[in-house]
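Taking it in order: structure first as structure tokens, then the write-up.
As you look at this complex, bear in mind that one protein chain is not there, while each of the others sits in place.
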Amino acid sequence: MNAIEPDRLPGQLAGSGICIRTGPFVSRIQSRLSAVAAGLALLYPDYPLADPDGFTDFQVRLYTPNPLRRWWRPQVQFAMDGRIPFKPLPLSQAYPLLEWGLNWCITSHMHHYLLIHSAVVERNGLGVILPGEPGAGKSTLCAALMLRGWRLLSDEMAVIDLDSLELIPVVRPVSLKNASIEVIRRFASEAVISPPALDTLKGTVAHLRVPRASIERMDEPARAGAIVFPRYRSDAVPAQAAPETPGRTLLRIAQNTFNYSLLGERAFHALTAVVQASRCHDLAYAELEEAIAWFDRLSGEADG
Amino acid sequence: MAESCLPLLVQVLRAPATAAVLEAPDWDRLIRQARHANLLGRLAHRVADVCDMAALPPPVQRHLDSARNFAAAHARVVHWEVNRIRRALAPLEVPVILLKGAAYLLSGSPVAVGRVFSDVDILVPRARLDAVEESLYWAGWLTTHHDAYDQRYYRQWMHELPPLRHVRRKTVLDVHHNILPETARLHPDPEKLIAAAECIDAPDLHVLSTEDRILHSATHLFHDGEFEHGLRDLVDLDGLIREAAGAEARFWERLPARADELQLSRPLAYALRYCREILGTPVPEAMRQWTDRALPGRVTRGLMDALMARALRPPHPSCEDAFTAPARWLLYVRGHALRMPPHLLLPHLLRKAVRSEE
Amino acid sequence: MSDRRWQVCGRAGLAWVDWGGEVAIYHRGSGDTHLLDPLAAELLRALESGPRSDADLVSLLSELVSPEPERPPQALAETILGELKRLNIIELIES
Partner (left out) sequence: MATEKDIENKENQIVESDSGVVAGIESRRRLLKGAALTPVLLSLTSRPVLGAECTISGFMSGNVSDHGHDDCACGFTPGAWKTPYVGDGNWNHTPFDPGTCKNQGQGQCNNYNGDGTPFFGPSTFSGSDPHYAGKTLMQVLWLSGNQDPHQFGAHIVAALLNAYAIPGYGMSPADVQAIYANVDANGGAAGGYYMGNNGKMLTVEQVVAFIQSTLCAYQ
């Protein structure tokens, strides 16, 4: 992306659009909105661009739906190839809407892969799936691990190839919500975080730039070796990890899989294989450092 | 501007082998047209039958494979829905006649391969409608339209109950007692349809006869005027006609005769005309006099050709021009006009316009 | 419990994964997934090979269960069959 000089970015974005590659997917993004241009410039400088005349998976546009409201509570609308899946949002949420929209593009159209609502990180060859049960604090933990040197494959979805059962990286900025924005700012002052968007349906939302190391390895799949259900609990001092049975892990992770029902029996057998190849734990934590230490031991044991 | 000749999607559906030589930008447009027309699953299977998928660009393979998985999920759901419907209705010992997509799937027709479905349609004898509705109710299929006007619209004027939705599976079921509304100008006799229905799984599961299936599909498209799935329905028709012409002796004599018998000659004539023109469906020359007789005069025919040429294209920006939206709207009004007498039509259209603004 | 008979719903059958203490099944017809207790799994495995009457299932349970079980096989069968029926995994064969 840094092949485009910063001052030419808004022009190209408003014109034929910018084709960004994130793992196997190419998205053509078009928008005249300054917030989108600023967000991309801040969070996507290291991403590879794709040939605009080549094949693009998703053609995405963000625009103000009714020009009459340009000054009175202006709005932003997301469209994919002319299809509008969401209601318009306040203009201040333009950049988060781009990220949510790109997630929707994948989870609604890419049923070639098994898509689990989870974060995925890797170290020393150990791929770890962190299923995102609501309110679990998965993104905070995933961001912290990434900033401590773990490789990020994705913060929102595990993408599993149904034949090889490999974890396919779809590296994108990490979404942080409400308190975890401050937590990560204090955790790593050098972290690059987009300006927060206020009172979205999920409260305050901001996105964290992914270190170059993870982006450079975005074409390198990983193998799952652990499934950890994180749970932030203020009273979990020290952090407590409890093993979870394979059967219950299968059902819990299936419930978090976007296209489990759609892929049917293939998803049942694929998840079973992933569960059987992984150590499965619940991890309750209050202190990020304790959680990270536990993960380091987990990945340390991997190559021990 | 729209392509002057046939849209890319139609060209590839007519000659799937050409997919092997498509370049990336063509694939990009083709997949988007197919997705908007709800034909991506069909396209994927047609291409897979004649091309070496592994030779296609990897991202293209992913989209086509995804579409086949999506269609396979629909097929599983329809099979299960039909199983549960038969279970709920078994005590009534009433014939359950599957219509449209569910019929093609359960009868194993190639038309169903890669097809997606939005709901399940069944036809039951009118005399048993109340008993069927009650049995479905207690099995969890509840009506979605509590509004009194909607109830009357369906029960008095239409040929079906208000759509039912299953309370747990959220699937939608349409229960018909005819293939055209009571108030329509054409009056096919449901008893004849039921009498000719073929049993595909004893004792209760039936589908319409081959000719009646084609006539129903043609009527649904060219009489009801719902062109949101125009091209998909035309692709169904093309598939049904090719399948039947290949399998049934004297098919081209029985089809027009049955159409005349059921007063459905005009919709069939339109179907044959546009299937041949757009999808290249093989229709023997001998049928030309019959279709000429059944079609309206040259002026109306010219207007319909202009409207249909636009309405039957993929609903995608790359295939539309300034006249596409007006053409679809005119056909929408025509569809309603054919279904409802004038004194009902105007208030109904007004009501729908107001409702969609809410 | 008359001579009524049970069968698995639909003809598509089940996919199994047995972890000893827990058994996971995928119902090919409904697309539902369940985690079963081993006893329930045994009953279901029997039904998958063909329709069974209540009596067959109760005797199967009494073979598997210790001589003086906490709950008689009769009550056990009723609990298990009731739950499997509520989840649309099995159904009574309409006479």
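Each chain gets a letter, A, B and C, in the order it is written, and its residues are counted from 1.
Note that in this section a residue touches a chain if its C-beta (ideal position, glycine included) is under 8 Å from a C-beta of that chain, and two chains touch if they have at least 3 such contacts.
Because the structure is a prediction, the values reported are computed rather than measured.
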- Interface partners of the hidden chain - shown chains only, full complex considered: A, B, C
- Message: Using the document's definition of touch, tell me which of B:Arg42, B:His176, B:His229 or B:Arg339 contacts the absent chain.
- Response: B:His229
- Query: Which of A:Val205, A:Val228 or A:Val274 sits in contact with the chain that's absent?
  - Reply: A:Val205
- Taking the entire complex into account, which one of A:Gln12, A:Ser92, A:Ser108 or A:Gln240 touches the absent chain? A:Ser108
- Message: For chain B, which positions touch the chain that isn't shown here?
- Response: 36, 38, 70, 73-74, 77-78, 81, 91-92, 116-119, 130-132, 134-135, 138, 140, 142, 144, 146, 165-172, 228-229, 315
- For chain C, residues touching the missing partner are 20-22, 30-40, 61, 64-67, 69-71, 73, 76, 79-80, 83-84, 86-87
- Extract the touching residues of chain A with respect to the undisplayed chain. 83-87, 89, 93, 96-97, 100-101, 103-104, 107-109, 111, 117, 134, 156, 200-202, 205, 247-248, 251-252, 254-262
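As a working rule, only the chains that are shown with their structure count from here on.
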- Chain contact graph: line, ring, star, complete or other? complete
- Message: What pair of chains is linked by the largest number of C-beta pairs in contact?
- Response: A-B
- Within chain A, the set of residues that touch 2 or more other chains is 261, 264
- Message: If I count partner chains per residue in chain C, which residues reach a count of at least 2?
- Response: 28, 31
- Query: Tell me, which parts of chain A touch chain C in their complex?
  - Reply: 245-248, 250-251, 254, 260-261, 264-265, 268-269, 272
- Message: Which stretch or stretches of chain A touch chain B in the complex?
- Response: 24-26, 51, 53-57, 59, 81-83, 109-113, 259, 261-264, 266
- Task: Going by the contact rule at the top, pick out the chain B residues touching chain A in the complex.
- Result: 24-25, 27-28, 32, 35-36, 57-63, 65-67, 69-70, 72-73, 76, 316-317
